[in-house]
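What you see is the complex with one protein chain gone and the rest in place.
This part shows subunit A:
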Amino acid sequence: MSTATMTGRPAARSETRAVPTALGGLVSSTRAELLRLRKWPAVWVLATVWLLLNLTFAYIFNYVAYATGSSGFSNEGVAPESLLPELLPAAIPSVFTGGMPMFGGAIMFILGALAAGSGFGWGSWKTVLTQGPGRLSAFGGTLAAVGLAVVGVVAATLVLDVAASTLIAVFEGQSIAWPEFGALAEAVGGGLLIFGMWAAAGVLVGVLTRSPALAVGLGLVWSLVIENLLRGVGNLLSGVEYVTNVLPGTAAGSLAGALGAGGAGEPDGAPGVLTVLDAGPATLLVAVYLVVFSAAAALLMRHRDVV
């Protein structure tokens, strides 16, 4: 570019930024973050991976097991014909959260960690924080946008489950019985809480480490390995149990378990699904974790230097 073409003169007097209120800043920050998350291939990859995982483990494998008369992938020894009821629309509330505490949660953790942590390396946080909205509003926008992404993923999961189970019912000539609305709402709410908690955890660790790679690595090791190890130790040492019973993974797993995700006969069937806590305490604990993770991330973001 050697021709002198840059010019300080705008074509016409452009719009001027206004000083936003805290709420106005939050709304505009959310819109901005939604735009950039929507156009981020990584977000679509993560959502697609989860949906495929859900479809495969909740429906395809079990349907193949049922159709071929072999025992199911996680239901060894279970008679094939007892698999069918789990694959029909009426069973969606109990199946819905089955893969969420561990595998889905890990994917949402990655989503949160990438959304919050990448901006430090790219320098985009520094750009965002000089746009006008205050720090809390700007960061609140990221939290809200990640939350809306989680809502979108849960909604897509529901649509996929309804489609898959309806298809199986039609194929198998079963009459279509829809699940009770109350039970379905509970399952969707539980899914939102579980995914929301893990995504918030990802955001927090992303902010803490200021590095998406480190955050994702730590998060995966924690959710897939360390919690399971601790629970193993907890089974042997009673003192450790008090701690492992209130870990995020335990809470999320118990919430899924309380919703019937493990299957009637085997509550601990799907990996990550537990029956350690009852529905009430599990729900409360997951909600508390969600709020605490989000608030801690926001506080860190508000007080730390952005370099």
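Basically, a contact is a pair of C-beta atoms (placed from the backbone, for glycine too) under 8 Å apart; a residue touches a chain by one contact, two chains touch by 3 or more; residues count from 1.
By definition in this document, contacts and distances are computed from a predicted model.
K.L.:
Going by UniProt, what is the name of the one chain that was not included in the view, given "Glutaconate CoA-transferase subunit B", "ATP-binding cassette domain-containing protein", "Predicted secreted hydrolase" or "Transport permease protein"?
P.N.:
"ATP-binding cassette domain-containing protein"
K.L.:
With the missing chain put back, which residues of subunit A would touch it? List them for me.
P.N.:
1-22, 24-25, 28-29, 31-33, 35-36, 39-42, 119, 122-135, 137-138, 141, 305-307
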